[in-house]
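Note that one protein chain is taken out, while the other chains of the complex remain in position.
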Amino acid sequence: MAAGSPIEFRLDPASGVPTYLQLVQQVEHALRLGYLKPGDQLPKVRDVVASLAINPNTVLKAYKELEVKGLVAGQPGQGTFVRATLSQIALPELTGLRKALLGWLAAADKAGLDEDGMVALFTSALRDFHERRGGTGRVRRGAARDEKEDIA
Amino acid sequence: MTALTMPANQGEDAHLRPLPLRRMAWPAWRQHRAALGAVAAVLGAVAVYLWLTGLQMHHAEATYCHPASSVACSINFTGKYGETAIVVSIALQAVPVLIGAFTGAPVLARELETGTYRYAWTQGIGRLRWTVGKLVPLAVAVTAAAGAFTVLLAWYNQPFVAAGYVIPFSARVFGLLGVAFAAWTLAAFAIGVLAGMVIRRAVPAIAATLAVYAGLAFTTGLWLRQRYIAPLVTSKPNPPGSAWVISGWYAKGGRFAFGDHSNGMLSAVAKLCGAASRRVIHVNGGVESVLNAPQCLAQHGYTQLTSYQPASRFWPFQWIEGGWLLALSILLLAATIWLVRRRAT
Partner (left out) sequence: MNVNVIEASGLGKRYGRTWALRECTLAVPAGHVTALIGPNGAGKTTLLNLAAGLASPSAGTVSVLGGVAAGSRAALDGIAFVAQDTPVYKNLSAADMLHLTATLNRRFDKPYARARLAELGIPLGRKAGKLSGGQRAQLALTVALARRPKLLILDEPVSMLDPIARHDFMANVMTAAAADGVSVVLSSHVLADLERVADYLILLSAGQVQVAGQVDDVLASHRMLTGPAAEADTYTQRPVVHARRGAAQAHLLVRATAGDPVPPGWEAHPVGLEELALAYLREPGAVALPGPARSRQAEQSEVIR
């Protein structure tokens, strides 16, 4: 049907983010913004490699991670297709999280941290959190997992 | 990843048959057609020259040189064409080495010099077959071309031989006749190939080939060739026919006394015969003072001896020379192939 994928990947080599993670993030971002809908095909590994000159294993790794997250599914011989939209977190939970975050920001401000400092601290902590989790997104909590089990 | 199915077994690998040597036919041609073409062009140009001038020479010889000792012959033939023939013959001595050096030296030297051996020796055919598949056809081609050219050279020299102006054994023409010309060309090629492999640069390899060949050719012409078969010795004043005179000397009582025209001879003659031995002859307006030494020394018991190679030995000598040059060529090419095999950068 459609000749290619709706999205096209790009690379930011200076961002410090590993290549495969950039691809994962771009897919998730595209899902959030509606560029990708369930049923759409992700760019073929070969095409990504040809346009970005990156290692095919990297692309496969990114697609595998997305698959584990339940966002895509690979059809052997055909490609990788979007399976689900990004999970919608339940509203009460979102509100609660937001409130906690505002509280943290106030505390940080009181301790004398400026906004750049807050961002730096948050980014550093996020990185640690990501690594401790093994960076695979294996352990998923909350509505996403439940949703996945419902579909299965 | 698309699972890489790469067999780890040795069985399949061990049974990989080598690519046939004839695969090298096109590569050898394509890469060396320029050199071969140049050889053909040069030989062709020289051939045209030899053919045109040779026709004139044949005509003159046929017309004026029967008998060969006539004055007409020396005016219209030997006087007119003799010097040219000498110069041409000497120039032609360079042909084998030029062909051999310019075809042989670049074969390996260019590959090593430009780095393309890193492509050639990593192809599936392997470096051995690649080398052999190039060297053998080239060697055969230059040798065959030289062999064909010899026919023309023999034809060119034939009137001078017939008129007694030059003998086939003469250093000037021996290398142009029979199998020698082709054999020398092959040897030059083999020297060039080995030089190219060892020196790894085309121009120095060509220079080295010229130098080595020159040394070999001079050594052969001046020293080795006369020793292929032990020369005959005669006490007659003039060796028979168009024999190749090697040297002359005087002996007394079975023992060597002194060489012909040597200082020893001159002092002996002066001592024994004194001034009476001088005799003046006028020849063609010039004055030559001839020492009538032979008569004088003969009276005092000296025997004049001459060593020579009879004309009948011309072909045996050709085969001997061709034979050892062929053996040398094979040895040098084998050494080159051994070096290719061994040379691991």
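Should a chain be cited, it is by its letter among A and B, assigned in written order, with residues numbered from 1 in that chain.
The working rule: contacts are C-beta pairs under 8 Å (C-beta built on N, C-alpha and C of every residue); 3 or more make two chains touch, one makes a residue touch a chain.
Since we're looking at a predicted model, the values are computed, not measured.
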| item | value |
| --- | --- |
| Residue, one of B:Q56, B:Q123, B:S267 or B:Q299, that touches the chain absent here | B:Q123 |
| Those residues of chain A which, in the complete complex, touch the missing chain | 11, 13, 16, 18-19, 45-46, 49-59, 124, 127-128, 131-132 |
| Residue numbers in chain B that touch the chain omitted from display | 1-10, 12-14, 16, 18-19, 23-24, 26-27, 30-31, 34, 114-116, 118-126, 130, 344-345 |
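One rule holds in what follows: only the chains that are shown with their structure count from here on.
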| item | value |
| --- | --- |
| Rounded Å distance between chain A and chain B, as computed from the means of their C-alpha atoms | 82 |
